[in-house]
Structures are given as C-alpha cells and as structure tokens.
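Only one protein chain is missing; all other protein chains are in place.
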Amino acid sequence: MIAYTDKVRQIARRLLEDCSVEMVIGFRKGSQPMMNEPCFIKKAEDADQLVWDGNCGINLANYLTGRKEKIAVFAKGCDSRNIVTHIVENKVQRDRLVIIGVPCTGMIDKRLVASQTEGEIEAVSETGDKVVVKLKDGGSTEFDRRQVLQGNCALCVHRNPVIYDELVADLVEEQTDVDHWADIREIEAMDVEKRRRFFEDLLAPCIRCYACRNACPLCYCPTCFVDESRPQWLGKGQDQIDVHTFHFLRAFHCAGRCTDCGACQRACPVGINMRLLTKKLEKDCFELYQWEAGMALDQRPALDTYKPDDPEGFIK
Amino acid sequence: MKVINIDQKKWTKGIDTLGSSYKLIGPVAEKDFHTFEILQQGQLPDMSFTNTRLSPKEVVFPQSEDMFVYSLDQNDEDCNILKEAPKDYSPRVVLGIRPCDARAMRLVKLNFDTEQYKDPYWLRLYEATTFVGLACDQPCATCFCTSTGCGPYHEEGLDILLAKDGDGFKAKVLTDKGRQLAEASGWTDTADDGGAFENARRAAEAGITSKVATDRLRQMDTLELYGADFWEDVSFACINCGTCTYLCPTCWCFDIQDEVHGKKGKRMRNWDSCMFPIFTVHTTGHNPRGTKLHRVRQRFMHKLKYFVDKYDQGIMCVGCGRCVQQCPVNIDIRRVCDLMNSYGSENACAAQG
Amino acid sequence: MGVEPDRLHFSWISSAESTKFVEVVTEITEKVKALGPNTHYVKKEAKVA
Partner (left out) sequence: MDLKTPARRRDDKGGIVQNPYLPYPVRIDEIVVETEDKNLKTFKLVFLNKEDEEKFNYKAGQFAELSIAGKGEIPIGIASSPVEKGFLKFTVNRAGVVTTHLHSMKEGDIMGVRGPLGNWYPWEMLEGKNILIVGGGFAFTTLRSSIVYMLHPDNRPKFGNIDVVYGARTPGMLLYKDELIQWEKRDDINVHITVDTTDDPDWKYNVGFVPPITEQKAPQGDENTYAIVCGPPIMIKFTQPVLEKLGYDHEHIIMSLENRMKCGIGMCGRCGIGKELVCKDGPVFTLAAINRTPREY
C-alpha cells in the first residue's frame, strides 16, 4: 500500500491545480512511528506532504461535516461507507465531494506491534507483505503484515471503497475466508452474570475522555447526551454505572450505522475494545435485516424504515 | 556525595514496614501498560516501567472527588446545608513517581495554592503525600523533559530520589518528609557513592535527544501569537477528545457537579477539559471558544504562553511525552511549541518543515 | 450487557386490545418480581456517608 503515496500526491495536485476542489483531506507523515496525522492541503505545491501507508487508520469521514469548501477526500472501504452514511443522513452533499477511493489491505495496529516487540521502536516500515520494525538499540524485527492488522481490518469484508470518483489503485480482492462474528458469538454464549462481569472488566479502565465518541464519524450530534444538562441523563463522575451507560447508549446510537471502521478502539488511550458493543448491533442488523451500513446511497438504514415483513422475533 | 544504598532485600523489607504507617501507592502493570495504584499488603511496586499511561496526578487530584454532602429531607434540621464530605488524609507515599510528574505537581500547585485562595482538597492530599521518585535511566523517544526545565534526575517536588543500582537502588534524601520516610522504612545504609549518582544523571540527560526550543515564548506578543496563521493547520486533525488533557500531569481543570440519590446528595468535582465544547458554553448558548481551533489554541496557548506570562516559571509542560504518544491523531506538542517559539522569526519556515 | 432477558420486554398491542395489555403487563410484572430488584444498574448511595 505504501506505493499509493505517489498516486495520492499526483491526484491531489491535479485536483487542486485544475480547481476541481478547494481542499484535499488526507494524511501526512506523523511524528511517531505508526502514526499519521490527518491534514488538509489547499495548494497544489503542498501535495508532497501527503502520504499513504498502513498507518492511515483514522476515519477521514470525520472531517467532512460542517465544512463549506468543495473537498476531495481519500477514502478506504470503511471511510467510504461512512461517507455514504453522511450523505444519506444529509450531513454532507455528494456534489461538494470528490471521493478518491483507496483500496485497502488493512491498517497496522500500533499497540499490537508495540506489545509484540521487545524494546523501544524507532521506526516502522512496510515492504510488500512485511512490516519491519527498527528498534532504538539497533536491532530489528519483522512481522507478517496480516499478523499485525487492527482487529477490524483483519476481519474486514469491504476493503474496497463502495463509492468513489477515482481510484488510487486497482481494487483489491475482498476477504471471504474470515469469521467476522466469532468474538460476538463468544459473548452471546455467556450467561447473564458472566456477561455482566465481562463488560465490567472491559470498561473498567475508561477515563471518560470521550476519544471513542469523538473519533467516530457517526457521533456528530451538536450536544451529546452525556453533555446534556437539561435533563441530565447521566452523572459525570467515575461511577461504573455512568461509565457503562455512556458506552452502551453510544453503541445503540450507532446501531445500523456503524461500519466497524475501528476508529473508536484505535483512539482509546486506555485500550478498550468498545467495538465489541457496536459489533453486536452490527451483527443483529445483519441477521435481522440483512443490513450493512453505508453500502449504497439509495437505501434507507435498517432502523430508519419499516417493512411489513420485518422480523418480530423479539415480540413474544 | 552521601547516598543511601537500598539492596533488594532492604527494599522489600522497607516497603513492608512502611505499609503499617503509610498508604502505599506505586506503579502496577495492568494489561498493556502501567498505572499508579494503591498497593495491597505484600505487593511491591513494579519499578521496571518506562512510564505510566496516565500521569499520577490522580494521587492528589482524583478524577472524581466528593466535596460536600447534604440532606434534601425537609424533616432534617440541616436540610439543604452543605457539609464537608468525609475524607482520608492519612499519610501516604507514592513510590516510583518520575521526576517529570513530580515537577508537574509543583507547577499545578501554583494554581491551587495562591495567596488569596487555597484549594483544601488538593493541598491536603499533596501535604499528606511523600514523593519517592525514580530517576529515568532509559527515557523514551518522546521524552523532552530537559527542554522544559526538568530532567531525568530532576529533584524538584521529590522527597527522595531513587536511582536503579543493580537489583536495588541508590537513594538521595531531599527533604524532612523524605528523611522521616527513610527512617520509618529502615533505609539508613549511607555510603559515599564516589560520584556515581552524578555520572548517571549526566548519562541519562545525554540520552534525551528530543529537544524543544522555548526561549522566545516569553517575549512574544500574546495577541500576535493568538492570531498566528498556523492554528488552522495545527488544529485540523484534532477530534476534541480529552485524551491529552486527561493524561497530562500538568492539566488541572475541573468541573463541579451535584448528584442526588434519593434524599441525599453530594457536590463533587470531576476532571474537565478545555477540549470539550461545553467547557465554556454560556447558558445563552453563546460559546466564547466555539470552534475546535479555539479549543486547540487554548490548550497550547495556556501551556506555552499564558502560563509563562502569568507565573514566569517556564512552560506548563514537563516533557513527559504522554500526549504525544497517545493523541489519536498525532498532534505533537513539540511541533506546536516550535511553531510558536519561532513565530515571526526568520526560522519560521525551518520549524514548519 | 448483563441485563436478564426477562427484564426487558417488547410487545405489539393495539389500542383496542385492552385484555391483551392487561395479560402482558401482569405476566411481565410477575417475571420481574421473580427476578427481584436489579442491583447492578442502580447507583449506590453508599459513597455518600
């Protein structure tokens, strides 16, 4: 994927030069290994700032709402599905957007790499299917790229953008041999008490910084329910019940909208996998309504429509 | 220089002894990272950590803390009258706090301990705590403490400074509080270290390669810096989560909230963050810092300019690198500091590149 | 998330089906009573001395 960089710059430069767009939203090289920073460029000569590699995990759909400019944005499979969701929900206008599709082979999980590496990492590079980690003490380690992908990327079945105006490369082959719901089935199999303890343990480290919410392209409410004061839905302290209420309710707000882009988990400073919550709802939507979020512009979301043949299994 | 030698046996025994007169707090490995936690009896602090994910500011400034309690029962004589919440201010010791985090407490103290007002909660916990620091012999790539008036062997804010010495430690006692703790723990084995401590300090300082220039910040015009053209670029990636402020050892902003349970209630305070839009929003809906550019600028201006102007004690950052490591979108305070410091100078382009 | 399935109930009852409404409510009330109070999602007062 690292070879995309040249193409990314080339496209950005052209779009700015011929005034097709006012700004291009992409990534620039970060100051940390395995980190890139979302950025915008408005001048063609700045196009060389842009990069593309396995560290572009942040969902750029997040940066489109509330802007007035005509924008070109780079979009992986998940980003593109969130852009579709934004368009369907009237948060962005299709005709103000040039979507540059980036067929994706998954993003690197920096925490996974760090935890499997002894010593401090100085730099990380990618060559083909390998991820090469250079250590500060001079040594180096090599990983098979597939072994160090983000959890959601490893199980992703929509790597190609679903909507685009042009592509930076040929479409990639979609994964068909993955068991997308294994972790959720495991939780579903737990009895009530065990499940409760599982979630207690999962959410215990939460510091309520709301990085998950803010990293999520779906969380664009002007005032989030946790911030409302009239009425005040939940307490602001570190009480476990308030923390749980935040996570559970946020997950429900994303039901039928979440594309499992992994931004929430990636952003969490204390490493909580809150995707286990959103994924369960993703699974339910899929099984009950054969619904996958953000796949097409002309379909209303599952929870947004009523059909006489909707399943009513929950009604006894 | 005289230092105290603490071999592994004495360390274990000393901590065990301290447990009877102090509440012990130390670094504990948790899943993927270390946090400062209350140690159970017989539990040793894990002193092999590089740095904790969260700063130990919670020791004196809990994320959520009760201030007052009250009754809302009309039959109670003191209905609606606020009373002090019960508190534990018994002596406690933080083992293994890094020098940067200890200095951060001193910077935060400037806010909570003023001539006019004293914050009783913060100060009482601070005073009840003895700080046993652990010098940093293996700094991270994101550590830039030496640029911030701090350093891997910095002593400010510490009562005892430990440095690793084989399986045990060498200790430098810095205050009366430290002396009392050393006596209570039986760490009394003094010896002349022949300059080893000093050499280790120099080596550690040399190991910190990340540098930031702050020399021009003080003379800079506040409003010019406020109006600088780089803020849009700096703030673009920000998602306005509170990660940087919650991890930061020098961030102290808080919120005050009432909570009611039946007929009883409490007034509590919780960490707050200048990254959150509701931090400053007026009841009318007007928000003086209504955009993320405002909020990102506030964070950096507060740390690197307003604080400098207000106290003339350097920047409100100790170079621990946590915000750099944990920012989900890689906003790097070192880059911003360089942009600010070089703003308007000929080097502006160099710093941006 | 650890809420017992019997605690939550969805039913489709028309405004004309008053008998069904009574039946369902009675049934659910009994089920919830059998489960006893939910202690996990009630904020504890204990911290307030």
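Note that the chains are named A, B and C in the order they appear, and that numbering of residues resets to 1 at the start of each chain.
FYI, a contact is a pair of C-beta atoms (placed from the backbone, for glycine too) under 8 Å apart; a residue touches a chain by one contact, two chains touch by 3 or more.
Here the structure is a predicted model, which means the values were calculated and not measured.
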| item | value |
| --- | --- |
| Chains in view that touch the one left out, judged over the entire complex | A, B |
| Absent-chain contact - pick from B:L44, B:L174, B:A196 or B:V281 | B:V281 |
| Hidden partner chain, touching residue among B:D46, B:D165, B:D189 or B:D258 | B:D258 |
| Interface residues of chain B (partner: the chain not displayed) | 67-70, 72, 79-84, 86-89, 111-112, 114, 116-121, 123-124, 222-223, 226, 252-258, 260, 265, 267, 269, 272, 274, 279-284, 286, 288-289, 294, 298, 301-302, 306-307, 309-310 |
| Absent chain, residues of chain A that touch it | 229-230, 232 |
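To be clear about the criterion, only the chains that are shown with their structure count from here on.
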| item | value |
| --- | --- |
| Where chain B and chain C are represented by their mean Cα positions, the distance between them in whole Å | 46 |
| Interchain centroid distance [CA atoms averaged], chain A/chain B, Å | 31 |
| Numbers and ranges of chain A residues touching at least 2 other chains | 235, 239 |
| Sequence positions of chain C contacting 2 or more other chains | 43 |
| Complex contact set, residues of chain C against chain A | 1-5, 9-12, 40-43 |
| Interfacial residue positions of chain A with respect to chain B in the complex | 30-32, 35-40, 58, 62-63, 111, 115, 120, 122, 136, 205, 207-215, 223, 227, 235-239, 266-267, 269-271 |
| Contact footprint of chain A on chain B as seen in their complex | 30-33, 50, 53-54, 63-64, 140-142, 233, 236-237, 239-243, 245-247, 255, 257, 259, 268, 270, 273, 276-278, 324-326, 328-332, 334-335 |
